[in-house]
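Working notes for the structure below.
All protein chains but one are shown in place.
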Amino acid sequence: MITIEPVAAPGAPLARRNPVAKLAAALVFSFALIATLDPVAPALAIVVELAVLPLFGIRYRVLARRAWPLLASAAGILLTLVLFAADRSGRVLVDAGPILVTSGVLVTALGLVLRLLAVALPGVIVFATTDPTDLADALIQNAKAPARFAIGALAAFRLVPLLGQEWQMISMARRARGVDAGRNPLAKLRLFVSTAFALLVGAIRRGTRLAVAMDARGFDAGIPRTVARRQRFTTADGLLVVGAAVLAGAALAVSIVLGTFRPLLG
Amino acid sequence: MSGVELRGFGWRHAGRKRWAVRGVDLRVEAGERVLLLGPSGAGKSTLLAALAGLLPEDSGEQEGTVEVDGLDPRKARERVGIVFQDPETQLVMARCGDDVAFGLENRGVPADEIWPRVDEALRRVGFPYHRDRPTAALSGGEQQRLALAGALALRPTLLLLDEPTANLDPAGATLVRRAVADALDADTTLILVEHRVAEALPLVDRVVVLEPGGGVRADGPPAAVFAAHGDALAADGVWVPGRVVPPRHATAPAGEPLITADRLGLPPRLAPTELSVRAGEALAVLGPNGAGKSTLALLLGGLLRPGTGTATATAALAGRDAGTPPHRWRAPALAGRIGSVFQDPEHQFVTGTVFDELALGPRRTGRSEATVKTTVDALLERLRLAKLAGANPYTLSGGEARRLSVATALATAPRLLICDEPTFGQDRRTWRELVDLFAELRDAGHGVVTVTHDPDFVAALADRTVTLEHR
């Protein structure tokens, strides 16, 4: 189900780092990997990611629970390549009519799947270890993000867990008034759509009132805001970013040395 | 020290033909404590919003002037603190302390002064938790107190409170009132909206009554106002202290059982509960905030699946369906047998106009269009919503929304009626109207269950009470 609370042990050495540093490190680390199509660099990256996990205070079981949707995407990529690969060189493994699976296809697919996981895991780690309020604070104080937008986004983000309750309320209200879909699948779809619409309307209405409440307490009054919760970007935070860059570079270097590196373009 | 001056003030909300308030001339001196009264829909909430500078120019049309210390309220926001009718929508941050700090940050209060001021504000309202407590984990009463702390932390010189105790149990209401009394500095101006005058009087030294058509009906020290206009005000819907409403108890003994709850519960929201409701009786469910009363109402209403035990309807209520539990009935059958009124009226609305809202139930239970129209028109008339038939349910005032939600459940004339806080935020006239409506239903052999914090309502209507304990 949807959770927005951090799930990591808060005292873990890397989980405590400045949210902006974690964000930057994750971005640097991930996007170095987008550049290559080979399976080696992402595989190394995944090893690194799993190895640093305890430093972030995340247990492997928790990671699996958060990351499983990634596997679904990986399956989709695999299927697409099996059906539509342009380059079907290499040894033929399966030949069943339109489906021709060769070793070349599988290597490309493996590279893509590993890359998806390698690129996505840092994001999972960041959000599993970061409180949304701290993230917004750090974005404002350390990354010069516009405060009005960061705070507005944060206030709206607080609605996420409420949406589920709201959905239940809307469904009950309809039922109480004699509206249900019975067994008819078309009526079910209609009811689903109208419930979803009601949810959106409710969310906007809530947002409107929230904006009024924020204005009532002087948000956007033109006075420079102060900050109650100080976020600091320390040397350790800088080192985290540098470390991420170095490790990503190392993964690419190993791949180049082994001769497996395949740049994305070209 | 803030004074308020309104001259010929009026406001019409966008999309409405009628003025929400009009022709108000009022002067409030710095340090005065004013109770603002008026029947539901008279424009009390709108007036408070105007004083707080929260009526954006693009959301309606203004007449006359409104000034706080001689300034346009939109430019005097830093002097004003407001707590709205609904506390849930005014919490901004995820942690309680951060929420109180939010206003201080906006005002540019130096960082090292913020936390002492937050702690002081929380202490003044008697907030029981640490400031790291998630705002999502607060009950209604606790939210109300936090919202009050958020307003007080800003040290407003004008404090506006809109029905700050409407959803609280009596103990919680006393606490919040005491918090307000303790928290007010000698020079803070207070404008309080509260229907239950008797409880609010210790906080105020002046009463202002709004006239629904426009203007101010009465103004002065409470004793003088009620002595001079008591009867007329009571007839108009103001809760004049000391005027009791004649009770309407059952004229006949209760009939056959309609529904029986056997160890009915939903952990952790409601502990297993025994209960039975008979035809022709009015049962009141009481208990502190968070005891699980609303959960019980939803379970009895066939809207939630029980976690423990069962709710069993008798043949008198359900005919051939008596064997199946209510939460498994088809919706139209359910709506024809059990009517539910939710605690938050807005949770209940599903259509775009007041008329459609009332017509929905009867239509779904298969009445003819002519019958639907007569039923709806009668209800609109009786609960004084006729002028609002075309309005959007979500734009109604607090009291109007409550009346509409009760009316929707009445529209299908169900044999069993389950109402969650049907009388909060009601003026005296509607309150009496509701007591009469429920009494008529009961006397006609319907079962009526009301969840309520309102002791007057229990005294006036209930034949029997059930009290849930705090878990």
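Worth a mention:
In this document, chain identifiers A and B correspond to the written order of the chains, with residue numbering beginning at 1 in each.
One rule holds in what follows: contacts are C-beta pairs under 8 Å (C-beta built on N, C-alpha and C of every residue); 3 or more make two chains touch, one makes a residue touch a chain.
To be clear about the criterion, contacts and distances are computed from a predicted model.
UniProt records the chain missing from this view under the protein name "Energy-coupling factor transport system substrate-specific component", selected from "Energy-coupling factor transport system substrate-specific component", "Pyridine nucleotide-disulphide oxidoreductase", "Glucose-1-phosphate adenylyltransferase subunit GlgD" or "Hydrogenase expression protein HypE". Within the full complex, the chain left out of the display is in contact with A, B.
Across the entire complex, the residue among A:59, A:190 or A:205 in touch with the chain not shown is A:205. When the whole complex is considered, the residue among A:27, A:181 or A:254 that touches the unshown chain is A:27. For subunit A, the residues in touch with the chain missing from this view are 2, 4, 26-27, 30-31, 34, 37, 66-67, 69-70, 72-73, 75-77, 79-81, 83-87, 108, 112, 116, 119-124, 127, 132, 148-149, 152-153, 155-157, 159-160, 163, 197, 199-201, 203-208, 210-212, 214-215, 219-220, 264-265.
Residues of subunit B in contact with the chain left out of this view: 14-17, 56, 58-59, 352, 388, 390-392, 394-395.
One rule holds for everything that comes next: only the chains that are shown with their structure count from here on.
Subunit A and subunit B have Cα centroids separated by 41 Å. Those residues of subunit B whose C-beta lies close enough to touch subunit A in the complex are 52, 54, 77-78, 80, 82, 84, 86, 89-95, 98, 101-111, 114-115, 118, 135-136, 150-151, 154, 298, 301-304, 330-332, 334-336, 339-340, 342, 347-350, 360-361, 364-365, 394, 408-409, 412. Contact residues on subunit A toward subunit B in their complex (touch as defined above): 132-133, 154-155, 158, 161-162, 169-170, 172-180, 182, 198, 205-206, 209-210, 212-221, 223-230.
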